[in-house]
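Heads up, one of the protein chains got dropped from this complex, but the rest are sitting where they should.
Think of it as A, B, C, D and E in the order they're written, each chain with its own count starting at 1.
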Amino acid sequence: MKLIIAYIQPERLNDVKQKLNEKEICKMSVTNALGCGQQGGYHEAYRGVDIEVNLLKKVRLELAVNQEFVKPTIDAIIAGARTGNIGDGKIFVLPLEECIRIRTGEEGSAAIG
Amino acid sequence: MKLIIAYIQPERLNDVKQKLNEKEICKMSVTNALGCGQQGGYHEAYRGVDIEVNLLKKVRLELAVNQEFVKPTIDAIIAGARTGNIGDGKIFVLPLEECIRIRTGEEGSAAIG
Amino acid sequence: MKLIIAYIQPERLNDVKQKLNEKEICKMSVTNALGCGQQGGYHEAYRGVDIEVNLLKKVRLELAVNQEFVKPTIDAIIAGARTGNIGDGKIFVLPLEECIRIRTGEEGSAAIG
Amino acid sequence: MRKSILGWLFCMVAGLAIVMPTVRAADEPTAADVEQALATVDSALFHGMTQEEIAKEVPVSGSYVDETSPISEDVEVNGKTVTIFRYLTDMEVMQFRGNVIWTCIAAFLVFLMQAGFLCVEAGFTRAKNSVNIIMKNVLDFCFGTCAYLVIGYHIMFAGPDESLYFLGQTDATDWGFAFWLFQCVFAATTATIVSGAMAERTKFTGYIAYSIVICAVIYPVYGGWAWGSLLDGGGWLEDVGFYDFAGSTVVHSIGGWLALAGAIVLGPRIGKYGKDGKPKAFPGHNLPLAALGALMLWFGWFGFNPGSTTTFDGNMARIAVMTNIAGATGGIGALLTIWIISKKPDASMTINGFLAGMVAICSAVDCVTVFGAIGIGLIAGIVVVLSVLFIDNVLKVDDPVGAVSVHGVCGAWGTLAYAFFSTGIEEGGMFTALKNQIIGVGVGFVWAFGCGMVLFLLIKYTIGLRASREEELKGLDITEHGAEAYSGFQIFTTE
Amino acid sequence: MRKSILGWLFCMVAGLAIVMPTVRAADEPTAADVEQALATVDSALFHGMTQEEIAKEVPVSGSYVDETSPISEDVEVNGKTVTIFRYLTDMEVMQFRGNVIWTCIAAFLVFLMQAGFLCVEAGFTRAKNSVNIIMKNVLDFCFGTCAYLVIGYHIMFAGPDESLYFLGQTDATDWGFAFWLFQCVFAATTATIVSGAMAERTKFTGYIAYSIVICAVIYPVYGGWAWGSLLDGGGWLEDVGFYDFAGSTVVHSIGGWLALAGAIVLGPRIGKYGKDGKPKAFPGHNLPLAALGALMLWFGWFGFNPGSTTTFDGNMARIAVMTNIAGATGGIGALLTIWIISKKPDASMTINGFLAGMVAICSAVDCVTVFGAIGIGLIAGIVVVLSVLFIDNVLKVDDPVGAVSVHGVCGAWGTLAYAFFSTGIEEGGMFTALKNQIIGVGVGFVWAFGCGMVLFLLIKYTIGLRASREEELKGLDITEHGAEAYSGFQIFTTE
Partner (left out) sequence: MRKSILGWLFCMVAGLAIVMPTVRAADEPTAADVEQALATVDSALFHGMTQEEIAKEVPVSGSYVDETSPISEDVEVNGKTVTIFRYLTDMEVMQFRGNVIWTCIAAFLVFLMQAGFLCVEAGFTRAKNSVNIIMKNVLDFCFGTCAYLVIGYHIMFAGPDESLYFLGQTDATDWGFAFWLFQCVFAATTATIVSGAMAERTKFTGYIAYSIVICAVIYPVYGGWAWGSLLDGGGWLEDVGFYDFAGSTVVHSIGGWLALAGAIVLGPRIGKYGKDGKPKAFPGHNLPLAALGALMLWFGWFGFNPGSTTTFDGNMARIAVMTNIAGATGGIGALLTIWIISKKPDASMTINGFLAGMVAICSAVDCVTVFGAIGIGLIAGIVVVLSVLFIDNVLKVDDPVGAVSVHGVCGAWGTLAYAFFSTGIEEGGMFTALKNQIIGVGVGFVWAFGCGMVLFLLIKYTIGLRASREEELKGLDITEHGAEAYSGFQIFTTE
């Protein structure tokens, strides 16, 4: 089992969800995040004073998946999130040792889906 | 050392905290998250238009614990969060390689508590 | 590759970012979190009723780094975040198996920076 | 309100009241006396009509008085009182117009208090129930207006002869429109006070039902007792000598005691009291909104109190000043009290404090000195804090915004304070005054709290009063209205 | 507005209008007749001047009428009508002052509707576009004021002889100031209605351009047709018999149809309609703010409708009452309708509902009974919900706040309702009245929608009307204004 963390542009979330759904991956968790990456940030001006915003708004996905779903998940995220522009985001894959469904107490691969 | 991530219903947070306290696990981090799971979402209607909300509000717990605390922690979370309804949540256990207390620089198991 | 998670005091974020920049670590993700640790919380009073706030506002950093950057990153975080007071925070290091840049599809160490 | 309306220089509405007793005594003056009496008046004011003809035109209800309708006037001739009938002078017409416009403007300001209550109540409660609170505030006004139009106004102000359902038989520029509007926004204020105390756990349909009944019956009945003679009615409380100029009791305490009954019947919000019985705080989610709302209430109070003269004259300035002073000292009183008690200058208590000061001053606002206003306000500010703590810690009644303390308790305090601070009471009259005020306050409590208990229990066992546990935990916004107040914002809905 | 302004007891502005026709017929009366006519007036009112001298002083524009300027008056002597010229009595001076002050106070209330619109429109849309919305609301007022000052007022109200650019040649206490202010805030209201329908996707510069043109030309032209005779003008629509007291059509429908044109030319927000054409909801980000704003609009309406008498007299009370009733029943109508349709008491629809009720009542507010107001309001509440759903589901025009339904559709309904509910229509006159109203409504639609299409297409193909896709997705706040509305708050900007 793996835990996949992905940072994507907020406006791509719907597309990513759709691509994931197509592959029948529909369990995930989403949080707001601010990201600092290659994109560099942009400039706002408030009251004539320049603000360098280098923490950009990103959406963070967390998906726990069984081994055979790792590749499809990554592909789906890329399919939904890639625009080719800087700032498209990153995907991280972590080993996941255990997964438990609170409702039933099920464990492992069975609990993930 | 393990890093335990749990997604629970927001309204169960107090109960979970209490159960964890009973086992003297009182270090944790909490974030807001939106979750997409078996629960399926619900329908809102705004101005007569149906909204399918399939990202539900969840609370995400993150607890770094020593090996011997893994089981008690999981049990406490389940004790506090389980209602038997869909949407109760999931617990994920990840391997944790290192832990450092910023204040003292302590490392490893000593730093966790 | 490692995934470093750090919880720090919100007001130290700028310092930490600066210290990281000095070491040329400038990719990271930031989220808001509430933390429950040794600090214990503080008391608010709302309408004369005491509120024990034991979930304190923290900032959560997530940095994926290559092995050789682990130490510098940890040092930089400590340098920026340590005040010597309870509540300074924690750093967790997790194994990271894979990292993919969505824009290019690059993988592994190349994708991280 | 009573005194000042009689104080109209060219007292129009009261004209009617004067007719009745004097018509009976009018057989005594001779024809010559009448002749002489009529000669004191500019003959143009008879519009070429005989006294009998004019008398027939005198409106049968104060609601129908108009700038074109005649009045009766008592003239003293040869030691006798002769009642003559005549039309208004140009000056009186102008005064009438002024009265109408000022009363309406004041009513507009009182209307804005709806927005103030909305902001305060929403701001002092949790984000997950904000849509519900705003809906309640909007709809108690909508339904309250209709209820007061259909039946409330009649109950409160109709005399025995003329019905005032749907405003009665009004014509275009009748006084009734201005007067009704002013009374209607008062009724709605009473209704809306309650929503704060019942916030975050009341079923929507139950609340709507409640707010209709209060504007249709509960408020008008008591209002009639205290203020009926402002129009065609006549209430036993005012006859007893009970004095409540702008409604410390009539509006605020009635609202406050109803709120108390509601909060009791509902029970506290889930988690409000720990197993040890200690109250837990549920901090309000938007204090800037609440503060804005409270200042809008303050602004609205400048219609509420000064407008209660319903007269275009100089009295309203004094009333406005006293209102302002009581508000300011109320805020200071509450600030200092809570600062001492909990070591922090609490914002929500300070806000409650200045509202309490203005609630308390309503009753005697037209007849206190500057020092009276300071005293009433300051004490109200102290009382409101102690009352909130008492209700929360001792009575363990869950009143999220402090409505019972602000409106109920401080309304009662203000009504009693009349006896101590009014300049209108003669030497030694304080105890009589106090007795009368206690009667009014006591009757108000029994009536409002009693009706409230009956009403809320009735609703509880029929359409249902309290939202389900799950609804309450998730928030009424999603469960009752299917919408979030702050869509897109990340909010911890967890406490 | 027409009727009541003529109804001034001491009709000042109209004085001027009377001069023109009667001067011609005035050659008939003999010198003796004139002598006799002059004798009916207190000679002090001639200020020691001859009739010719006074006549010369009569202002050439209603805008220049002042408490010190003379009026003409028709006196009936020996069966002939003699026009005499005189200065105002003290009473008339007082009335004039009252008119000015009431008109200004009403204008202030209408001004506050800008704040109300700002809150409603911002609250009903997404957080990422809030700065943009507030800027649009603020700046359409700023630019609108200037446009109306420079040219709009002239177009709407100038007669053939005297130009009113920049208010014309006014003196310190001229009626023109009060009148202009009241008209100016009306014009700005029309402009600001549109911003809601075009929210979240319109380029800032395009919007500014639009709002200048509407206040400078589109609104004034139609306004002149319907209301020109309120000052020096005279419009063909009012001559036809079209009646629109406070602007159901003149202000609201015009604004609504312009909004429709704007929303059509712009196209829907990205993602608003799915591939299957089914609308998606974009929930408003701050419903408490929206509700506060809507109640401020209600408050402002107490200036909008009652102020349209521009007269210090008792008529405004009745108008205020009817406005209030229509608002209340509108809210109830919408609540029940949406409750039935979507099973939830939707807050934003309820808010739309009471606004719709007040939009609809504007037209006939001075001449309906209580029951008329109930009917107009209730139906408006129902209509607005159906209209929103129709426009969203069938027409698939994306109107984020329901401006077209509230102002356009319910404005039209209210204008037609005059024919059914007005007490001023004689037996059998309903069809004529209906016909006249239909003409007004139809002409309004053609004019506003037509001009709107032309204008928006023009803007589209010159300076550009729609923000780029990227700007829209990121939100106009960051991209157009470089600022966030809620800095520091965590908001999901993702839907």
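The working rule: a contact is a pair of C-beta atoms (placed from the backbone, for glycine too) under 8 Å apart; a residue touches a chain by one contact, two chains touch by 3 or more.
Please read these numbers as outputs of a predicted model, since none were measured by experiment.
Every shown chain that the unseen chain touches in the whole complex is listed here: A, C, D, E.
The residue from E:47, E:97 or E:469 that touches the chain not shown here is E:97. Touch with the chain omitted from the figure is made, among D:325, D:384, D:409 or D:433, by D:325.
Only one of E:38, E:155 or E:178 touches the chain withheld from this view, namely E:178.
Of D:113, D:451 or D:491, it is D:491 that touches the chain left out of the display.
From the options E:37, E:54 or E:122, the residue with contact to the chain not on display is E:122. Among E:135, E:187, E:265 or E:389, only E:135 touches the chain left out of the display.
Touching the omitted chain from chain A are residues 32, 34, 44-51. For chain C, the residues touching the absent chain in the complete assembly are 10-11, 13-14, 32, 42-46, 57, 59. Seen from chain D, the chain kept out of the figure touches residues 9, 91, 94-95, 98, 102, 105, 109, 126-127, 283-289, 291-292, 294-296, 298-299, 302-303, 306, 312-318, 320-321, 324-325, 327-329, 331-332, 335, 342, 344-348, 350-351, 354, 366, 370-371, 374, 486, 489-493, 495.
Here, only the chains that are shown with their structure count from here on.
Set against the C-alpha centre of chain A, every other chain centre is closer than that of D.
Residue numbering at the chain D/chain E interface overlaps only partly, since under half of the positions present are found in both copies.
Inter-chain spacing, taken between the CA centroids of chain A and chain D, is 56 Å. The centroid of the Cα atoms in chain A and the matching centroid in chain E are 51 Å apart.
Here the spacing of chain D and chain E, counted between their Cα centres, is 33 Å. Taken residue by residue, chain C touches two or more other chains at 31-32, 34, 94-95, whereas all remaining positions touch fewer. Of all residues in chain D, those that touch two or more other chains are 482-484, 490, 492.
Annotation, chain-chain contacts: A-B, A-C, A-E, B-C, B-D, B-E, C-D, D-E (touch as defined at the top).
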